[in-house]
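Only one protein chain is missing; all other protein chains are in place.
On to chain A.
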Amino acid sequence: MSSTTANIKSPEVRRKPEGRDKMLLSIIGYVTLTVLAIFCIFPFILVISSSLSEESAIIEKGFQIFPTAFSTEAYSLLFKYPAEMLRAYGVTISVTAIGTIVGLFLTSMTAYVLSRRDFKWRSRFSFFFFFTTLFSGGLVPWYLMIINYLHLKDTLLVLILPMMMNVFYIIVMKSFMSSIPDAITESAKIDGAGDFRIFMQLIVPLSKPALATIGLFIALAYWNDWYNALLFISKSELMPLQYYLYKMLGNMDGMRKAMMASGAVVNTDLPTESLKMAMTIVATGPILLAYPFIQKYFVTGLTIGAVKG
């Protein structure tokens, strides 16, 4: 029994310490990776501690790694008059939810058709999609198309539609689905199932890991989008979260007005700097909180994508 366990080749077995070379590499590795990890997390710590600092301390000593004068004033101010922020949250959540569900459905359905080996025109259609990554009309015609011809300016749709599908996601999904044996489709066909039914009842359940990954990518893109709002949204009630944050960071007068609009009596000494940082944290919050849970899906999904090419 014990001999079979010993025979299982796991990377951990291979990696057991042996020799000076390994020792040397271990030292280099642990040091470098720790430095890189600090490099990646340090800015977040800085923003969090700045948001928790007293404004006067920031003005006097600047942003610091550890707050010398702890204060939650910025947060209490944000949450006292949350109307604008909540509306922006609402826009982002609806856009993300709708965009992700519809986008994921259309992406996988398209990928499925392109993965069907018996579909005569699959390479022609694949090229039809792929070509858009090689050549484009550029920003201006795209912008005018959306504004003048589709009349989507200042609508929720303009935040959803342009990002709904992405050729790269279709390709990743297609290569995942190509690895599902044809026999499954064949036997379902013999049993009389239509193409759409095969897709919904057989392919979708089998593609869960790819769907999870691509779904997360789409959701992340929607959550972090501010560019479409920058171009197409002028109504404040349609501003998504990131664009709202962008506006507020650039313009604290706007912030003062927004606070007054939601009923605040705002004096001139608004804690500007800590408030900016607190807003940044609140706008990032859900991503940071959900991150540890979702990142493992990213890892498995990327692994699939990378291996299949």
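The rule is short, and it goes like this: a contact is a pair of C-beta atoms (placed from the backbone, for glycine too) under 8 Å apart; a residue touches a chain by one contact, two chains touch by 3 or more; residues count from 1.
The rule is simple: contacts and distances are computed from a predicted model.
Enquirer: Looking at UniProt, which of "Methionine biosynthesis protein MetW", "Urea carboxylase", "FAD-dependent oxidoreductase" or "Aldouronate transport system permease protein" names the chain we cannot see?
Expert: "Aldouronate transport system permease protein"
Enquirer: Which residue among A:V113, A:L156 or A:I180 touches the omitted chain?
Expert: Residue touching the absent chain, from the options given: A:V113.
Enquirer: Can you work out which residue in A:I59, A:I101 or A:I184 touches the chain that's missing from view?
Expert: Selected residue, touching the omitted chain: A:I59.
Enquirer: In the full complex, which residues of chain A touch the absent chain?
Expert: Touch set of chain A with respect to the missing chain: 9, 11-12, 14-15, 19, 21-22, 25-26, 28-30, 32-34, 36-37, 39-41, 43-44, 46-47, 50, 58-59, 61-65, 106-107, 109-110, 112-113, 116, 119-121, 125, 128-130, 132-145, 148-150, 161-162, 164-165, 170, 194-196, 199, 220, 223-227, 231, 242-243, 245-246, 249-250, 273, 276-277, 280, 283-284, 287-288, 291-292, 295, 298-299, 302-303, 305-307, 309.
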